[in-house]
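Missing here: one protein chain of the complex. Every other protein chain is in place.
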Amino acid sequence: MENTLLAIPQGIILGGAYGAIALGLSVIFGVTRVINFAQGSMLMASCFLYYVLYENYGIDPYIGIIAVAPIMFLFGYAVQKFLVKPLIIRERASVIEPTSVMMMTIGFDFALMYLFMMIFGASYRTIKTTASGIVVKTADGMFTTTLSRIIALIAGLVLAFALWFIFNKTELGTKIRAVAQNRTAAGLCGVDVFKSYSIAFGLGVAALAVSGACLLQFLYAQPNMGTMFGVKSFMIVVLGGLGSIPGALIGGVIFGVVETVGAQLITGTAATMLSFVLFIIVLVVKPTGLFGKK
Amino acid sequence: MNKQDEKLPGAAPVVDGKKGFLEGKLFLLIFAVLFATVPLGMSSFTQHILVLVLFYAFCASAWNILCGYIGVLSLGHSALMGIGAYTTTLLLVHFGVSPWIGMFIGAFLTGIVGVLIGFPCFRMSGPYFTLTTIAFAELLRVYLENTKEIFGMSTKGASGITVPYTGDNVAMLSFLGKIPFYYLMLALLVIILLITWGIDRSKLGYYFVAIRSDADAAESLGIKLLKYKLIGMFISAFFIAIAGAFYAQFFRYINPTRIFGLDMSIRIALIAVVGGQGKIFGPTIGAVILIPITELLSLYFGATLPGLHLFIYGVVMVLVVLFMPKGINDYVMRLFSWLEGLLFGRIRKAKETARTNS
Partner (left out) sequence: MKKYRFKTRLIVAFLIALLAAVTALSGCSGGDSGDSGDAGDTPAGENPAEVELGFIWPETGGSSAIGLEHKIGAQKAIDEINANGGVKSMGGAKLVPVWKDSESTADVGATKVEELVTVDNVPIVIGCYNSVVTLPAAERANALQTPFLSMGAVGMGITNSGFEWVFRINNTAEYDVVELIKGLQLAEEEKGVEIKTYAVIYENTDWGADNAEYFKKYAEEEGWECVVDEPVTTPATDLSSQVAKIKAANPDVVNASFYTNDAILFADACFNSDYQPPYGFWSSGGGMQAQDFFTGVQDPGSYEYMFVQEDWGVAGPYLYDWIKELKDQLATEGITLNSYFAQGWTAAYVAYEALEAAGTTDKEAIRTALRDLDIENSVDNPSRVVLTGYPRIKFDEQGQNTYSTGTICQYQEGVAVGLSPVSNRFPDAEFIIPIPNDFASRAGNMVEWGELGKWEI
């Protein structure tokens, strides 16, 4: 029983990391109504960037964020501007199936994933930094985790706060929210709709980049790693509500806790199946999730 | 006179009140003959690729019925394929039921499963529905990977099931070479193309397309969305399950990771999208173009540039969605139509000249 209780903080920490990753997806959907299927591989790409920086120049990933996050922001910006925008325009104008953006991001996900596979090969790259080696434990040794994981949780909170701040307390954020609420009306008010979309997309991907820095410290970089996070992110974001920032974090935490507590009571694989079932139930009963917008 | 040649494919230019017999059908016939004869005399490896082309054309066509015509994006079709494959194989391995029969049992079962999923899920809007299909396929995959037996029948979990090889045995859908598989798949493809053609021309097809174009408007006209989506789902699931049974017999090995995997679902969807959703021949065209490219890229570059063929997949997908959203189908059809126009234009000119001169 005690073990199960201890699994809860483990789950929160794990969930914080998941939530941080899901934040980007939530932001992008909240504003542009696009489900970015390439989420996983963009995360992977940022992990590799950090890896290269660390292996070749000795730059710790947390510091690397200064460089990588803006790069990924621009990357996301460009993706939205050149790949997504034409599709949105076309969708609005004609009766083409509305699924085209999804298909495009899926293709993009594949392309990005295997591009990195061709460049880096299939092996698992790990790094050893100060944070990754420090173990944090309670006095009696019952609860242990690594500093890197705790930092990931904190980073998730900071990220969520930062995004919330941008969206609610800055003029830029107000514009973006206006666009999210009503594209046409915002446009009529003089807001550059697509620029706002691009910024939102860029922010979402930059958020991924921050999570990537944390992730690399306790996991690894490998071209296929994005897939598992991609699928999990969707589940978390749906649970928490697409478009809701707190929802993504809370959804992540719930998810993490279900995984860790579940692994105590049933087997890990059964817990995974359970999470899929829960996901489907949420989708059927309340697709907007806990805090989501429609 | 040439202006008429720019009409939709299939429309025959009418001159002198007479419609040429071959007009509009020339390329259809050419390809029919081509498909019927191409595997003969080729190496076993080429035959293998040809079978794969037909297989994916068939799968994509089945997907097309639900997703191309009705416009819902399902990325969980691998789950339906897997149910078909496992049903057939379990019945074969444990009860000795011939795959010919097992195939139909599996297909009906899968059709029903599809409908059961559809009931609660078709209410959802696009992206949510897609996510559900993904979740469902993943759920089944993880379940089968971890379950050693179902209803007392051993499924060997992640190890997968090997289909016993019984040499040349038509009754058990087992063949030594690739040729019988090729023609079987060809027959299946023809069947589904006919069904798609039937749907395309019928009222059912109009309802499907109406739902795709504007679901709200369609509903307001009295079209019951759920009913038609379920019909589309049943047909689609039925045939994809048959594809699953074929897969099991052709590869003689199934395991949950591959056959229920997301990769498989995406590949099928991609082929249909690239080829042309909502068109009869779209998926087939997609398969004919994509499969040889990827298999051969894998053959030549597999060792030096791992994942190249999948990278190309992704790039093609992005390009097609951006520049050719309706798929290659329309352009191919126009190309054929234009060629036909050229050819028949010449013939007609020659005939006229002959007549005026006589």
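Per-chain numbering from 1; labels A and B assigned in written order.
Rule of thumb we're sticking to: contacts are C-beta pairs under 8 Å (C-beta built on N, C-alpha and C of every residue); 3 or more make two chains touch, one makes a residue touch a chain.
The shown structure was predicted, so the numbers you read here are calculated from the model rather than taken from an experiment.
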Of the chains that are displayed, which are in contact with the missing one across the whole complex?
A, B
Out of A:Ile89, A:Cys189, A:Met228 or A:Ile281, which touches the unshown chain?
A:Met228
If I consider the whole complex, including the chain that's not displayed, which of B:Val170, B:Leu335 or B:Ala350 touches that chain?
B:Leu335
Hidden partner chain, touching residue among B:Ser236, B:Asn255, B:Gln277 or B:Ser337:
B:Asn255
List the residues of subunit B that touch the chain left out of this view.
42-46, 48-49, 142, 145-146, 156-160, 162, 165, 176, 251-253, 255, 257-258, 288-290, 292-293, 295-300, 302-303, 306-307, 316, 319, 323-324, 328, 331-332, 334-335
Spell out, residue by residue, where the missing chain touches subunit A.
2-3, 6-7, 10-11, 14, 117, 121-124, 126, 128, 132-133, 135, 137, 141, 144-146, 219-220, 222, 224-225, 228-229, 259-261, 263-264, 267-269, 272
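We adopt the following convention: only the chains that are shown with their structure count from here on.
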Subunit A to subunit B, mean C-alpha position gap in Å, rounds to 34
Spell out the part of subunit B that touches subunit A in their complex, as residue ranges.
71, 73, 75, 120-121, 124-128, 130-132, 134-136, 138-139, 142-143, 145-146, 212-214, 262, 266, 269-270, 273, 277-278, 305-308, 310-311, 313-318, 320-322, 325-326
Which part of subunit A faces subunit B closely enough to touch in the complex?
35, 83, 86-87, 90, 95-100, 102-104, 106-115, 117-118, 121-122, 223, 227, 231, 234-235, 238, 267, 269-270, 272-273, 276-277, 279-280, 283-284, 287
